[in-house]
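Dumping the structure here so I can ask a few things about it.
With one protein chain removed, the remaining protein chains of the complex are shown where they sit.
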Amino acid sequence: MVPVSYNYRNLLVRWKTTLMTAGGFTLVVAALSVMLAFVEGIRAVCNNSGEPENVVVLAKGNTDEVLSRVDDQTAREIEHISGIKRGTDGRPLVSRELFLVVTQPTSELGIYEMLQVRGLRPEGFEVHTRVSIVEGRRFSSGRDEIIVGRLFKEQAGIELGGQVGIGRKKWTVVGVFDAEGAVFESEIWCGLQELSQQFRRKGSYSSLVIRAQDPLDAPNLAQKIASSHRISAEARTETEHFAKQAEDTDSIHTAGIVIAIFMAIGAVFGITNTMFAAISQRTKDIAVMRLLGFRRGEIMVSFLVEALLISFVGGLLGTLVGYGVNGLTLEFSTGAKAIAFAFVVDGKTVALGVAFSLAMGVVGGLLPAWSAMRVDPLESLR
Amino acid sequence: MAANSTLLHLIDVHKHYTRGSETVRVIRGVDFQVSEGEFVGLIGPSGSGKSTLLNLIAGLDRPTKGQLFLDGVDIAKLSEAEVSQWRVHHVGFIFQFYHLIPVLSAYENVELPLLQFGLSARRRRRQVLTALKLVGLNHRLSHRPGQMSGGEQQRVGIARALVTDPSIIVADEPTGDLDGHTSEEILDLLDLLQNRLEKTIILVTHDPRAASRAARLIRLEDGRLVAGDESTIGAAFPGWQGTLT
Partner (left out) sequence: MRTLCTLIIKNLSRNRVRTTLTALAVIVFTMVYTVVGSTTSLVNRLVSSTSSNTRLVVVNRWITPSELPSRYIDQVTRVRNVQDWTIWHYYFGFLDESKRSDRFGLGIATRIDNLQAMHPGLEELDPASLQAIKHDKIGALVGLHMMDAMKWKVGQRFTLFSATHPGKDLEFHIVGVVPAGKWGSNFFFREDYFQQGTGDDETVNVIWLRVGNEETGRQIAATVEQMFANSREEVKVETEAASAARIAGKTESILAIVNMVVLVLLIDMLVVISNSISISTRERRTEMAVLKVLGFSPNFIIVMVVSEALIVGTLSGGLGAALAFGLSALNEADQLPYTIAFLRMFPVPVSFVPRGMFLGALAAFMGSIIPAWTARGIKVTEVFSDIA
């Protein structure tokens, strides 16, 4: 085995080339990491949003709340289904919710902001148990009061006691809630009654969220509703429901990996160049090593190791750069709905980035290493 | 050959190199003159500063101090661009390792310096062919350096040095990399340049055989000319003939 220090020293001597070649990898891996972190971030929010005890009921044919209309009749039918947990008032926990995307003009003319407003009744808080008020209090019925999600508060830059225009009406912020990272954190919540009155949606809901006795019962409950003859609606566990929202990211994920692979091909040509140059500079070294008794295979491995060293450094730097976006928040729109999310760079992404880089190193180093192996010692020392 | 007017005049030339905090005084006050058409040998032990001095004369480097007149021009005062212009017209350089451009043919290598003269293609061709004929290589025009022997490459190098018709030809150990027989051929060529074309030649060498071709020898030691300009080969290399067998 040719000592690795031989490669390592040479890399140091040619440090500019080494850095530049590694830099090519760094960029590819950084781009890959950011793309994956984007997808992971959205998935994390979506996967984190559902409570396993909950079942979301939507109108037939819908997978999200934006187009869904469920009538009161259906809501009452559902209350009769067994297996629904009872609320503090003794009634089955069926949270009727109206979700509206309101186009709100902001101060400047012609600029609009999309507000995601959810109207619900007090039992909504018994269903969405992970929602907790962190500032102020809940809205009270009969008043134009709202509570806002943590992320909404951050993005809109409003304070407790401030006013938010929804439609023609001004609503007062009386509380701020946290939802343990769920999508609700970018929403505004208010009383169902008040919201449906203002936008003339009485007796019509976007969704019904039902709480099962037990997480294990939730899929059964969903099944029961979906297959009921009396009810025509879609029912999924809340976990499934939100996982579905992340489906749009699948194609982004695929596209990201495909783009990264093509970029990698470009970077691979770069390392091949570097390695060929390194070898042509060192044919004498190779010849001497061969004369000292190193076998062809060992020479080849040695140069492959050198390529791997470069790619490892590049990959590692790339994941570090990629790690820089970790926690950065952005908004992602699916249809009319927008999900605020934070980039997530996790161990999986880092591992993938480094592995990706090493793979590039092997592919790019193979041909030059092969040519190093075939150096004719006598010829090159002549 | 009667030496006429002065072509090259060095006045108190110094050259120092700084390496980090250390200053190496390589040339420490050299004065000498070379007349037109002279063949001067520059000799001295390794490290004495021969190459450095030659580089100064060829305008490849600037003296730290002193004046260096060639054809009446103080080349130490020219800008880098001016020097490179000046050099192409006045100096032909012959290297120990030939330094031909490997991707160009013998013909193209010789043509290279001429291309900056704005000559017509015909005129250029004539000059290149004349130069190559002079060195005896007019049959190998399209060969690449890699396809030629060391001696042949050096001939191309000489052709390249003389094709611009420079006032002075400087050669730094032109035979250093060649065997005895080939060296002689190359030296014969230099003689020819001086005798037939009346070129001024400065030849740096370690080789007594090469030095013997020079009409005058200048000896450099430790960056200074050794007093009294040894001018005979016997004095410069005592007993050199004995080393030949």
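Quick notes on this one:
First chain written, first letter: the chains are A and B, and each begins at residue 1.
One rule holds in what follows: a contact is a pair of C-beta atoms (placed from the backbone, for glycine too) under 8 Å apart; a residue touches a chain by one contact, two chains touch by 3 or more.
Source: prediction; values computed, not measured.
Interface note for the absent chain: among B:Thr23, B:Gln85, B:Ser149 or B:Asn195, the touching residue is B:Gln85.
Touching the missing chain, out of A:Asn10, A:Ser49 or A:Ser68, is residue A:Ser68.
Touching the chain that is not shown, out of A:Pro215, A:Gly266, A:Gly297 or A:Gly327: A:Gly266 (per the contact rule at the top).
Taking the complete complex into account, A:Ala30 is the one of A:Leu11, A:Ala30, A:Val94 or A:Leu151 that touches the chain left out. Mapped onto subunit B, contacts with the missing chain fall at residues 51-52, 55, 58, 60-61, 80-81, 84-85, 87-89, 93, 95-97, 99-104, 108, 111-113, 115-116, 160, 164, 172-173. With the whole complex as reference, residues 16-17, 20-21, 23-24, 27-28, 30-31, 34-35, 38, 59-63, 66-69, 100-104, 110, 112, 114, 167-168, 199-200, 232, 244, 247-248, 251-252, 255, 259, 262-263, 265-267, 269-270, 272-274, 276-277, 280-281, 330-334, 336, 338 of subunit A touch the missing chain.
Everything below uses one rule, namely that only the chains that are shown with their structure count from here on.
Taking each chain's centre as the average of its CA atoms, subunit A and subunit B sit 71 Å apart.
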